[in-house]
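What you see is the complex with one protein chain gone and the rest in place.
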Amino acid sequence: MKIRLGMVGGGTGALIGDVHRIAARLDDRYELVAGAFSSDPIRSKESAAQFGVAEDRAYEDFATMAQEEHVRADGIEAVAIVTPNYLHHAPARAFLEAGIHVICDKPLTTCLQDARELQALVEETGLLFAVTYNYSGYPMVRQAREMIGNGELGDIRVVQVEYPQDWLSTDLEASGQKQATWRTDPKLAGAGGSLGDIGTHAFHLIEFVTGLEVTSLLADLHAFVQGRQLDDNAQMLLRFNNGARGSLWASQVAVGHENGLRIRVYGDHASLEWFQEQSNQLRYSVLGETPRVITRGCSAAGDSANAVTRIPGGHPEGFLEAFANLYRDFADQIQALKNQQATPGNANLVPTVTDGLKGVEFVEKAVLSSTNGGVWTSLESEP
Amino acid sequence: MKIRLGMVGGGTGALIGDVHRIAARLDDRYELVAGAFSSDPIRSKESAAQFGVAEDRAYEDFATMAQEEHVRADGIEAVAIVTPNYLHHAPARAFLEAGIHVICDKPLTTCLQDARELQALVEETGLLFAVTYNYSGYPMVRQAREMIGNGELGDIRVVQVEYPQDWLSTDLEASGQKQATWRTDPKLAGAGGSLGDIGTHAFHLIEFVTGLEVTSLLADLHAFVQGRQLDDNAQMLLRFNNGARGSLWASQVAVGHENGLRIRVYGDHASLEWFQEQSNQLRYSVLGETPRVITRGCSAAGDSANAVTRIPGGHPEGFLEAFANLYRDFADQIQALKNQQATPGNANLVPTVTDGLKGVEFVEKAVLSSTNGGVWTSLESEP
Amino acid sequence: MKIRLGMVGGGTGALIGDVHRIAARLDDRYELVAGAFSSDPIRSKESAAQFGVAEDRAYEDFATMAQEEHVRADGIEAVAIVTPNYLHHAPARAFLEAGIHVICDKPLTTCLQDARELQALVEETGLLFAVTYNYSGYPMVRQAREMIGNGELGDIRVVQVEYPQDWLSTDLEASGQKQATWRTDPKLAGAGGSLGDIGTHAFHLIEFVTGLEVTSLLADLHAFVQGRQLDDNAQMLLRFNNGARGSLWASQVAVGHENGLRIRVYGDHASLEWFQEQSNQLRYSVLGETPRVITRGCSAAGDSANAVTRIPGGHPEGFLEAFANLYRDFADQIQALKNQQATPGNANLVPTVTDGLKGVEFVEKAVLSSTNGGVWTSLESEP
Partner (left out) sequence: MKIRLGMVGGGTGALIGDVHRIAARLDDRYELVAGAFSSDPIRSKESAAQFGVAEDRAYEDFATMAQEEHVRADGIEAVAIVTPNYLHHAPARAFLEAGIHVICDKPLTTCLQDARELQALVEETGLLFAVTYNYSGYPMVRQAREMIGNGELGDIRVVQVEYPQDWLSTDLEASGQKQATWRTDPKLAGAGGSLGDIGTHAFHLIEFVTGLEVTSLLADLHAFVQGRQLDDNAQMLLRFNNGARGSLWASQVAVGHENGLRIRVYGDHASLEWFQEQSNQLRYSVLGETPRVITRGCSAAGDSANAVTRIPGGHPEGFLEAFANLYRDFADQIQALKNQQATPGNANLVPTVTDGLKGVEFVEKAVLSSTNGGVWTSLESEP
C-alpha cells in the first residue's frame, strides 16, 4: 500500500515542489492525494489538477487542509512542507497536531524557539518528522559515514567543508527573481542568507558523516552584494567534541561554482573526500598507500550505500535519487510504525526534527559570533 | 491523463525492468497496468502484485497479453519489451499487430530479417516504436547533437568512441550469473557479445550525435575469456559519408572501467567530448581558444538540452533521468498522435525502429568483417 | 658571462640543496664556484668535490667563506643560503656585509627583529636579495597575477588558500628523519611548524597573486601528533585591505595529500583556481560563462607567463622549472645592476627581503592569535 501524502507549497513551477514530488514518486511508495499548493487558491486548484489531486483536496490554506485531512478516513498520513523558511513552523505544528507525519524542508524554522516547540511536539505526539537535508541521502555520503563509524579513518583530526555557489553574485533579487527574493529577505528566510540556505546543509553533513559534534564555531559573515540584507558569504572555523578542527565556507558569490558542496575528513589513519557534483565517487586515502576511488555500486561499497543504490556502478545516480532515498527511508519508518515493527536500521538515517533544531541553533550561533566581531561561540546546548 | 503501459519481461529482481519502470514513473506520464513479467506464471503474478498491477492483467505470456489487452476498453496503449535480445521480435510483432505502441530494449532483434519485418510493420500500422538507446536521452548528449547540427564544430573530421566495461573479465557465465549467462550465449543474445550489448549503444550514439552516417567499418572481434562463444572485445575503424574517420572500441574485459562510454567528435573548427560517468558535463574546445566545460543547466545549454533538464545545474541528473527522457518524449509522441497534433520537435529524438534496424545491421556487418579477417565492410544499405 | 655563485648548506644528500643547484643550472646563468656546504668540514669538502667546486673554495664555515670570497678577484657575486631556518640570518648578514647578493630560502628568519635587520641592511647596501617563495615562479601563478592585475576578475571578494600535506601525520621526528627533526624543533625552525614550513608559502602566494594585503588574521593552530612542539595544522581566517575575506589552511597531517597547494580567487566578475600538483593549468570562470582551462603555453597565456615558459603547451613543466625561474629572474637583476640598466619588468617578480619580512610577521601574528585563543590580530605594520 502506498502512503497517502499531502503537500504544502510547491505549486506549479516551484522548483523544490517538483523535486519533492519526483522524490516521492521514484520508488512508488507514496501517492500524492492532497495539497495546499499555493496561497493563491486558484493556483492551488490548478496545481492540484496538474498533479492529479482531486479538486476537493486542493485546499486554500494549510490549516483547513490539516483539519479536513485529519477527519477523513482516507486522510493523508504524511505531509511535505516545501514553503519558504518562515512558513515551515506553522504548518508543521498544524499537521503534527492533526496526527500527521511531517517531511519539512530545511532550515526547520527561522527561530530557535519555534524549532524547540516542534521538537517537543514530536516527542509528545510520537509522530515521525523528517527534515530534508537531502545530501545525506547520497549513497557515497552514507558510505563515508559508515566507514568513519567503523573506525576506518582512525581518530578524526580535521574536517574541511565548503559549499560554494555563484547564482547570487549579482543583485538578482532586484530583478524580482523569485528564488533570490525570498532567500535574501530576513522576514522570509530568517537570520541566515547563504548560512541558512546552504550553510545548514554543510553543517548537517559534517555531523552526519563524522558522527562528531561541533562544540564551538567562529563565523565571519559578509554580504558582498551592495544592499543585500543577509550574508552571501560565510567563513567559519570549527572545533569538535573530540578535539578535531575544521572549517566551513559557504558562499553564493563564488563565481564559477554551481553547487560545489565538498566535504573532506582527515583521520590519523585515512581520509575521505566527497564532492556533490561527482556524487558517485568517494576518494579514500590511507596513510602510506595510494589514493583510491570508491564508486557507488562497486565491490568496496558497504551496506548503507548499497541499501540506497538502485542501478549498477558506472551508471550515475544523482540529486533526485538521493532526495528519493530520504522519502524511501521515511516510508519505511511510517510502514514500520504502522506494523508496529522495528524500522530497518538504514531507514533511521533520515534527518530528524532534532537535526532540524541543531541547524537552527547553528544559524543563530553563527550570526551571533559574526555580530560580535568574529569570536568563538559555543554550540553546546545549555542544560 | 496518464498513458496505460504494459510490460513484457522485467519481473521482480530484473534490473532492466526496474529501470524501465522508474523511467516511466519519473515524470508521471504512465501508469503500469498490465504485464507478462516472467515466463514463470507464478513469478509473473507475484511481480504484478508487487508492481501494483491487477491480478487479472498479470499474464502468463505475451501473446495472451497482446490479445486480451487489445480487446479491453481500458487496454494498454503502449508496451515495454525488456526481455533478452532473442525475445524482442516476437512480442514486438504481436503488440504491433494488436495496435499497441512499442518501447523495445536494444538491440532490436538478433537477426536482420526480423528487424526489417518490424520496420515494415511499423510503417504499415502507423504505430509508434521506440528503441531504448538510452544514452541519447542525456541532456549533454542532446546538447552535443544540437551544437554539431548548428555547425559549431565545422566539418567533422574524426570521431572516437569507446565503451569499456570490466564485468566480464572473468568467466562469470560459468557461475550462472544471470546477466552474464544470456549475454554470452549466441542463442539468446545473437551474433554479437560486447558488440551487441554495448557496441550498439556506441554506434547509435555516433550517428545520433554527429548526424553523419558510417559507410564502412572494419572490425577485429575477440573473446579473451577462454571458452566464451561471443566477442568480449571489439576494435573497429570507421569511415563516414562525409569523409570523416573514426574508431570504436567496445570491451567487457577492460579492467578498471565500470561503464565508460565516451564520445569525442573533432571538427575543423571545434571539438566536443562527453563521458557517460560524468554525464552532466560536455567538454568543448574551439581551435585556438581555451577549452570549456558546458554543464547541464548552465547558461550555454541549448534548447534540446534544456527540454530534458529537470533541476538546476550543479545538482547532478544521471542515468535514470536520461532513460526517463526517452519515456517522456515517447509519451509526447503518443499524446500528439491521440490529439492529432504535431509532436514537439524535441520528442522526435527518441530512437526509432529504423535506428534499431541500423543497430542490427551494424552487428551483422561487424561480425562479417571480423570473420573475414578484419576487412573493410560496407554499411550502406543495398537499394 | 655566468654569475659566480656560492652556497651555504646543501651538502650531498640535502634535498633542497639539489633543488637550488638544478634551478641555478637549468638556464646556464650561474656557475657554482664556492660553498660552505656543511658544518662538518669533511662533508663540505666531499660535497664540493662532487659539485665540481675547487677544494680551496670549499669552506668550513660561512663566515670564512664570506670573508675570503669578498677579497678574491673572482669572488662569488651571489650566495644561496639553504640551511635550516635558524641559520638564515647570520650568513645572510655576513654575505651582505661582504657585498654579496643573497638568495635565501624561506622563512627569512626565525624572529622578526632579525628579519628587520636584514631588510635594513639590504636597503643600506643596495644589494639584491631574493627569498625563494618558489611557487611564485610558476608560469600559471604569474598568469593569475597578471590577470588579476589587469582587472579581469573585477573586485576581489574571496580568497581561499590551502596547503595540505601528510608527511608529518605520524611522529616521524622520533625516527630521526632529518627533514622532520629540524622542522618540528622550535630552536631550529622558529615558532611556526606547518605555519612556517608551508603556511608562509601560502601566505606569500595570496599577496603575490592578488596584489592585496592581508590586514588581519585569526589562527587556530594545533599539533595533532602527540608530543610535537610545533603546530602541524593551521586553520586561519583572513581579512583584506579591500574588504575581501578569505581562509588559509595549512596542514602536514592531512592524509592523502602530497603537496596540495591550491589558491582560488573570486572576484565580482570572474574567478581563478590554481593547483600546484597540476601546475600547468589555471581554471578561469567568468560569471555567466562556461569555465575554461588556461594552460601554460596556450594562446590565452599572457606576457608574464610566456616570459617564463620554455617549451610548448602540453609538455608539462614543473617544480624545478618554476624554481629555476626565480634564479633566472635574479640573474637578470644582477646583470642589469652590473650593466647599470633597468631590470626587465618580469625579473622583478622575485620575492624580496620585504616579502621575507612579511612572512616572518605572518608567523608571529598567527602564533599570537592562536595563543590568545584564536582572536583577530592585525597584520598592519606599526608606523
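The chains carry the letters A, B and C, assigned in the order they are written, with residues numbered from 1 in each.
By our rule, a residue touches a chain if its C-beta (ideal position, glycine included) is under 8 Å from a C-beta of that chain, and two chains touch if they have at least 3 such contacts.
The model shown is predicted, which means the values in this text are computed figures rather than measured ones.
Within the whole complex, the absent chain has one touching residue among A:Phe37, A:Phe203, A:Tyr284 or A:Phe362, and that is A:Tyr284. Of the options B:Val253, B:Ile311, B:Ala331 or B:Val350, the residue whose C-beta touches the omitted chain is B:Val253.
Between the chain not shown and the residues B:Ser44, B:Thr83 or B:Ser271, the one that touches is B:Ser271.
Seen across the whole complex, the unshown chain contacts chain B at 157-158, 160, 162, 166, 169-170, 218, 220, 222, 224, 233, 235, 237, 239, 245-247, 249, 251, 253-256, 266-271, 273, 283, 285-287, 291, 373-376. Residues of chain C that touch the chain left out of the display are 15, 18-19, 21-22, 25-28, 51-52, 165, 257-260, 276-280, 295, 297-298, 310-321.
Residues 284, 288-295, 298-300 of chain A touch the missing chain (whole complex, contact as defined above).
Definition applied: only the chains that are shown with their structure count from here on.
Inter-chain centre distance (chain A to chain B, centres taken as mean C-alpha positions): 35 Å.
The centroid of the Cα atoms in chain B and the matching centroid in chain C are 56 Å apart. Centres computed as Cα averages put chain A at a distance of 43 Å from chain C. Taken residue by residue, chain B touches two or more other chains at 295, 298, whereas all remaining positions touch fewer.
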